[in-house]
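Just one protein chain is left out here, and the rest sit where they should.
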């Protein structure tokens, strides 16, 4: 069987999730190639060696540039912090590697465009890890929308709110610096809900009106030595227009007390509506404006084998998918995109759109006006 | 015991709700005066007489001007469609009557200001029926916010969405005409959520950025003879700034498939959050960012006798209040405002603010910019 | 218009709820007679006079026997504690009054039978206040079951659990004495769920197997002077067989920490299921085992004007009924039963069945065997 050798850079939160998914995927899905956990890079040799052992990678290095240059690596999997994506991806592309990168793709649209151009010129395949669109319930939502089952969409409401920085004592780190993170909540979480908005509606967002706010303007350094300014948004909200006239709005917040995985959306159509909350990721609420009035209401659909990609995990409905299962679907899509030439979404070009939307929302805020994307 | 003789104008949806509340209130609450269902006006004598019999009013008339001029009437209760509020209220005020009016107060801020000025000049008492702020759970939310229990507010999200016009076959009526309704969903439902935003936060909204949309641009006349244009918004969304820097957003829609009583809000503070949905009107979700991390989550508070105004309805928690119970609380507030000189909120002056906000949102949409309210 | 003069005995929790409902009902429903809040009895003259004033009754007395003998009283409304029902009802019947009694009807089946016999012999009308069956959502559940919409029933699960005695410091009172309350949680709450079981299924329970338990075996007297034994059950559970072979189970508890109004049921049929929880009294969950598998799930039906008795409260769906609204429906049923000769359910005979079931569950527990009812 054909193999794809994976070179993983970064073994934090996302690096481990990728490793789990890479190992589990072949037992879950029939794949056109077998992903091989081959090479792992971390910030130094010792950590890299330990992580390789823990996550089941054959080789390790303290120098990611060695990894991207290694002739046996087929796919470079970038799980390093945002500000490193560009350099790593360009290096990988320069060596002709396929690239699987975490999101957001870049710190801004200009960088993302350079990356997308480079990838296209090199003819390599890319995939960006907006994993929430792989969830079975969300794939189902997309199918319901695209089939017209709830009519024409009239409104989209989305949010991705969490509270990981709700406490003002949470220290300043790379998330709160402009040069390492780019936008704040808008970049980290807003990128997901913007991607979700386009995925679910099947339309492009064409105009945005945004409002950003930094609520905790200073945070302590991790060592508590002094306070430093927070350089990006704690919370953002924006009104949207899509290219077909559809309107909607989004929120992104990292200070939304109580929300742990608060990605949620409501899709309203002329004949029905869908409500989803990632904190109940295996449930989709579906309303149809049909049948006797006394029998209309939101129906709770538990993810099951009649929904996209669920059956590979379990033949029994309602048994529940988890966060890491989304990554397993994503790995399947990566493998099939490379080994079976299936379309990859979102690739670097698609992810560039998300960076453009982020930039447009920031600019809209600064200029207090609607900003259009061509 | 002192009495307050009520003259009710209009016996549709709200007129009946007022009648139920006027009759029940004295058994629920100790009152400083007894409301007497005295006089009822409808569009003709026959209907008025029938409705008076059904709703338990002593006298009736087909001419509301007779009612407002009647020397025995203490309070004129206006439950006629929006476009009649102004004329009726001004006539009542001219006769020195207290006025209890349904919302929105007027078709626009200019009219509302005339009404508020007239009421204040006449020295009469007024109350406008934004009844959702009387619900025990919502009063509790306000208490939690104002006590600082969830810290300083950092975000307000509100919506009042329903689907009574989701079906494009729902005919054109006074709701869809500018000269009879003023704004559409924004006026009918948005007025509630704007009032709620100020009530809950205890702050004034100082700037708005709105987006309105008419989705069903034509509707049939009731007799099906022809299609006529819809003259106001089916759905509106707006970003908000409050006078203390707090930000937020609202939605109002009459075409939100699936939402029957879709007033909902989320209040996020620095130390916690509150989530409420009027479709579960006896539940408040409260999150506190305190205690062991593994025990943090939203707590479902069922309305009970330890919450505002509940005990008068039942000594037992969780037994549930209903829509009409809110009106009973409102009637209590009306009676106490008049007979015991307690503050009345929202009076005509407060309701004028809501009309100003509606106008500002419309203007913001037209001019594509933030509109401030002094 | 015909009137029915009401003589109310007892003005605690239920007495007030009856008063509210009696006053509101004529504005809510068209009635065949007008209930008049005429006479009120309490334990002494002073309290009676005060309560009459508060609840809007014309006359008052400190002697309930005077009330039941009063020639102007048409209906005696018994809201006194359980152990007084028998004496009061028999006296009322002896004076030819119709009787509206709170539940449970009696302390045991023998007493209830005497009461039912007396009422039938006197030819008067009776109604017992099992008010939860009047809720619109529960009436809808009954309609769905009886129409066959969820097929043949295969299982009934019910509980009525509350936590008003969860705290062992809650003092001994009439609820915990055998001679004043009869059974404990089983009598107070179990009576509701047993009535509900028969109402919803439309079948008689024919055999029971029960298990009772007193968890807090001693409680302090209200003055804290000493501990006295608790004489009845804190919690009960029972297996059921209905006369058509259907099986099910019930629970009743007064020590179920967290449950405030914890009446809940699940009806499972061959073609669907219904789930209901009184803490969300305006929601019914309906599942139909039909249609595409990927679209099956429980649908949340919000009570609305297409459901039984809702439209009289509001023309708009989802606006929510409350606890007292159930009593308004009950009063309507009482009035129509008396003034328009509609069937009254549950009357004393039906309520005797409930007392028999309670006795049978207690006996089953004592004898550790199934107990059949004829």
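By written order: A, B and C. Residues from 1 in each chain.
Note that a residue touches a chain if its C-beta (ideal position, glycine included) is under 8 Å from a C-beta of that chain, and two chains touch if they have at least 3 such contacts.
None of these values were measured; they are calculated from a predicted model.
Asker: Please identify which of the visible chains the hidden chain touches across the whole complex.
Answerer: Hidden chain contacts in the full assembly come out as A, B, C.
Asker: Could you tell which one of A:95, A:280 or A:295 touches the chain left off the display?
Answerer: The single option touching the absent chain is A:280.
Asker: One chain isn't shown here. Among C:287, C:310 or C:352, which residue touches it?
Answerer: C:287
Asker: Could you pull out which residues of subunit B are in touch with the chain that's been left out?
Answerer: Given the touch definition above, subunit B has residues 140, 286, 292-302, 304, 306-307, 317 touching the missing chain.
Asker: Give me the subunit A residues in contact with the hidden chain, please.
Answerer: Listed in rising order, the touching residues are 1, 13, 16-17, 19-20, 23-24, 26-28, 30, 53-56, 162, 164, 259-262, 278-283, 302, 304, 313-325.
Asker: What residues on subunit C make contact with the chain left out of this view?
Answerer: 150, 154-155, 157, 163, 166-168, 209, 211, 213, 215, 234-235, 237, 239, 241, 247-249, 251, 253, 255-259, 268-273, 275, 287, 289, 296-298, 368-370
The rule is short, and it goes like this: only the chains that are shown with their structure count from here on.
Asker: Nearest whole angstrom, what separates the Cα centre of subunit A from the Cα centre of subunit B?
Answerer: Centre separation, subunit A to subunit B: 41 Å.
Asker: Give, as an integer number of Å, the spacing between the C-alpha centres of subunit C and subunit A.
Answerer: 54
Asker: Counting only Cα atoms for the centres, state how far subunit B is from subunit C in Å.
Answerer: From the centre of subunit B to the centre of subunit C is 35 Å.
Asker: Multi-chain contacts only, two chains or more: what residues does subunit A have there?
Answerer: Residues 296-298 of subunit A each touch two or more of the other chains.
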